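Note that one protein chain of the assembly has been removed; the remaining protein chains are unaltered in position.
For clarity, chains are labelled A and B in written order, and residue numbers in each chain start from 1.
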Amino acid sequence: MIKVTDEKRFKAFATVILTILTIITLLPIILIVIGSFTDESSLISNGYSYIPKEWSLDAYYYLINQGKLIFRAYGITILVTVAGTVTSVLFTTMLAYPMSRKSFKYRNILSFFVFFTMLFNGGIVSSYMMWTNIFSIKNTIWALILPNYLVTAFNVFLVRNFYENNIPEAIIESAQIDGATELRIFWKMIVPLSVPTVATISLFTALLYWNDWLNGLYYITKSELFGIQNLLIKIMNNVQFLKSGSSNFLGVGNVELPGTSVRMAMAVIGILPIIIVYPFIQKYFIKGVVVGAVKG
Amino acid sequence: MKNFKKLFIVVFSVLMVVGLVACGKSDSGKQKEGDASSADKKSYDKVVYAYATFNNIPSSDVLDTVAEEINKITREKINVEVELLPIAIFDYSSSVSLTLQGGGQIDLFQSLGDFNTSVSSDMAYDLTDLIDTYATEAKEVLGQDFLDACVKDGSLYGIPTYKPYALTPMVIYKQEIADELNIDMSQVKNIFDLTDVLRKVKEAYPDMTPLVPVQTGTSGVNMTIPEVDYLTDDYYSPKGILKGNDMTVVDYYGTSEFADISNLARTWYNEGLILQDAATTTSTATELMAAANSFCYVASYSYPPADTAASISAQVGGIPLGAVQIGEAYLDTTSINALSWMVSSTSKVPEAALKFLNLTFTDPDIINLIIYGIKDRDYVISEDGYVSYPEGQDASSVPYTAQLSCGTLGNFFLMHPMEGTSKESLIWEEEQNQLAKKSPAMGFTFDSSGVKTEYTAVSNVIQQYLPGLLCGSVDPEVMIPEFQNKLSEAGLDTIIEAKQSQLDEWLKNK
Partner (left out) sequence: MKKGKNNKNNRGLTKNGPLLLIALPGILYLFINNYIPMFGVFLAFKDYSYVKGIFGSDWNGFNNFKYLFRQDAFTIIRNTLLYNLTFIILGTICAILVAILMCELGERFRVKIFQSSLLLPNLLSWVVIGFVGYAFLNADTGFINNTLIRLFGGEKVAWYTTPKHWPIILTIVHLWKNVGYSSIIYMASISGIDKSIFEAAKIDGAKKLEQIRHITIPMLKPTVVILTLMSIGRIFYSDFGLFYQVPMNSGALYSVTQTIDTYVYNGLMELQDIGMSAAAALYQSVVGFVLVVTANAVVRKVDSDNALF
C-alpha cells in the first residue's frame, strides 16, 4: 500500500509541475492567437493585449483573399513533408542500425563519416551548383525534398543511440544462431522494435520539412511550387514593404492592409495543421515498449 | 506492429508514384514548350529578364501570356525573345546572386542599393563599348550626367532606372490636430522649428507621442542635414561623407551637424515627444500614423508636398494629412545608381540583352506590359489615361501585375499613371530631376574592396550606436565620444583615407 501512495503522490506532483509549465508556455501563444484577431489600429495604439479593445477578422480576410494560393501551397508542403519524412526515416534507420552493431567492422569509420557532415559544410553555393547542374532539380518538387534534410547526422546518431541501448546484443545473436540473414534480422526484428525512435525522428523530420523555407527560396522560382512557409513569408514581406511609407509606393491607391495582425494570423495558419495532426501520432512517444522476447 | 510496417510501405510507394507523376507532368510541360518554340526559336536570342516584384508572383502560364505579348513586339523590333522572371523583393538579391553563381541564365538584373558591390565582384558586364550601338535611345533619355553614376574606373556597367530621384525631406502631419491647436505648419522651415510644434501638441495631448519614426532606427533627423554626399555608403550607415562643395572627406559623426541633430533627438526623447522604442519598433510609419496617438513623422518623398500628403492620407485610412518641406533635395551618385539595371557578366547574349533593356526605357508598350500586364485582363485604362483594376478586382486577384515595381523598372515616366495620381505631378517630378542640386562628386563611386575588414567592423559599430543616437534614447554627450572611439578602433580613419585618395584620383581625371 505504501508503494501505491508513493506513486500517486509522485503523479500528482508531476501533474502540478507540468500544468504550471504548460500555462507559462502557452501564454505567449495565446497572445499571438488573440493578436491575429485584433484590429490593427488597436494593436498599434495599445499594443498587444489579452483583451483587445477591438476585435477584427481583417487579417484572416486578407489571407483568405490569397485563397487559391494558400491551398495549393498547403498541398505542396504536405506532399513534401510526407514523402520526405517517410524516405528519411527509412534511410536513417538503415544507416544507423549497422552503426549500432558493436561487432560491425566499419562502425567507427561510418560514425566519423556521418559526424563530419555535422560540422563541415561546403556552403549554399556549392550545394546549389551541384543539385542544379548535376541533378537538375531546380523548379521541381524534388528540390523541396532532396537537399539537406533527407538524412541528417543528428537523426542518425539518435537512432544509433537508441539501438545501442535498447536492443540487447543477445537477441541478435540468438537470431544469427538460428541462421537468419542480416537483412532478415533488420526487417523482422529491429524494425518492429524501433517504434519510439522512429516516432521521434519522424516528428523531427516532419517538422524540418514543414517549416523549411530555405529550399524553396533557393531552388524554386515558379509560384506553383511554393510551399506554405515560402508563400506566407512572401505575402508578409509584400505587406511590410507596402506599409513602409517609402516613396516608391506613393500614388498606389489606398491599400488598407492589416500588417502586424496578418503576421500573427500567418503564424497561426503555419502551425495549425501540425496541431491537428500531432495528437494522433503522439501515442508512439508515450507508450512503453515491452520487450517480450528477452527472458534473461 | 505488422500493420504499422505495412502502412509504412504502402504510403511510401504511393508517394513515390505520385512524386514521379508530378515530376513527369512538369517534364512533359517543359517538353511541349520546347517543341513549340524550337520551331520558330531558331533565329531569336533569348533574354532572361529578372525583376523585383512587390506583388504576388503569377503562375508560370500567366507569365507566359504576358511574355508572349512582349515577344510579339521584340521579335520584330530586335530579334529577341524574352523570358520574364519576377522575384520577390526580399529574395531578389540572393536569388540572382545564387543563380548566377550556379551558372543559371539571367541576362538582365537590377541592383538594389548595391551597385558598387555588383561591379567589384564582377557581376556586371562592361557596357562601355556596347551602349552607343545598342542603347542610344536610353542614353538620351537619361542624359550623360545620370548615366555617369554607373561609370566606375572609366567603364560603364549599368543604366540607372529613370525615375524621380530628387527626394525632399518633409514633415507629414495630421491636419486636424494642427488646425485645432492653431499651429501654422508653414512656419516650420527646418527640423529645429519642429520642436515647438511637438511641445504644443504634447501639452494638449499628454498621452500622445507626437513624432513617430519613419522607419526602425531613425527619427528622420538625419535626412535634414543639408548637402551630404554619402559617397557610396548606405544612408543608414554613413562612414565618410562630403559636405557641400568641400572635397575633403569627413567623418560624419564628428560634424557639428550630427551633434546638433543628436541633441535634438535627445531633447525630444526626454520630453516624451518621440516614440520611446523608436530604435526597435516593428510598426511602420503609416501604421503608426493610422493609430490615434501620433501626430507626425519626417520622411523624404519625390512628390510635391501637397500630393504626398494626399497620397499617404489614402494609405492611412483617409485621415487628412498635410505636408511641409523642411529641406531640399540633394542628389549624389547613390541617389541615381541605387536602382540600376545591369547585364550579367556571364550572359551569353549581352547585345540582345542591352537591346531589350533599351526598349524598357523607350517603348511604352513594353514597359506597360511588364508593369501592368495585359490590358482588360489585368487592368483597365480610363479615357484620360489613368489605370485601375477591372471591376471587382484588386492587385491580389488579377492574374498578373507588377504595379508596385513601378519605381524600379526602366522608364517610370512612360508608365500609365495610376488612378489617384496626377499627371501634373509626374511632370513636376521629371523637372525636379534636372533642377535639384547635385553633389560635385556626382559620378564618383568608392571601391571598398581594399578595406573590407574595416568596413565590416565599422558597420557593426554603427549598427550599435547610430539608432540610439538618432532616436534620442541615449545621451549624446556620453555616447558620441564613445562612438567615435569605437569607430576609430574599428578603422574608420583607414576608410576615410581610402575614400579621399580615390576621390582625388577621380577629380584629377574628370
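Heads up, the rule we're going with is that contacts are C-beta pairs under 8 Å (C-beta built on N, C-alpha and C of every residue); 3 or more make two chains touch, one makes a residue touch a chain.
These numbers come from a predicted model, not from an experiment.
J.: Quick one: which of A:65, A:139 or A:200 touches the chain that's been left out?
T.: A:200
J.: With respect to the chain omitted from the figure, which of B:60, B:74 or B:93 is a touching residue?
T.: The one listed residue touching the chain not shown is B:93.
J.: Under the stated touch rule, tell me which residues of chain B contact the chain that is not displayed.
T.: 93, 97, 100-101, 103, 114, 117, 121-123, 209, 216, 233-234, 237, 275-277, 279-282, 344-346, 448, 452-453, 455-457, 459-461, 463-468, 473-474, 489-490
J.: At which residues does chain A meet the chain that is not included here?
T.: 3, 6-7, 9-11, 14-15, 17-19, 21-22, 25-26, 28-29, 31-32, 35, 45-49, 90-92, 94-99, 101-108, 110-115, 117-123, 125-127, 129-130, 146-148, 150-151, 153-154, 156-158, 161-162, 164-166, 168-169, 172-173, 176-177, 181-183, 186, 196-197, 199-200, 203-204, 207, 211, 229, 260, 263-264, 266-267, 270-271, 274-275, 278-279, 282-283, 285-291, 294
Keep this in mind: only the chains that are shown with their structure count from here on.
J.: Measure off the straight-line distance from the CA centroid of chain A to the CA centroid of chain B, and report it in whole Å.
T.: Taking the average C-alpha coordinate of chain A and of chain B, the gap between them is 35 Å.
J.: Provide the residue numbers of chain A that touch chain B in the complex, in ascending order.
T.: Going by the criterion above, the answer is residues 40-41, 44-45, 65-66, 69, 79, 82-83, 86-87, 90, 124-125, 128-129, 132-133, 138-142, 145, 191-192, 195, 217-218, 221-224, 226, 233-235, 237-238, 240-245, 247-256, 259-260.
J.: For the complex, give me every residue of chain B touching chain A.
T.: 1-2, 4-5, 8, 11-12, 15-16, 18-19, 22-23, 26, 54-60, 85, 87-91, 94-95, 98, 101-104, 164, 167, 214-215, 282-288, 290-293, 297, 299-303, 307-308, 311-312, 314-315, 317-318, 388, 395-397, 403-404, 406-408, 417-421
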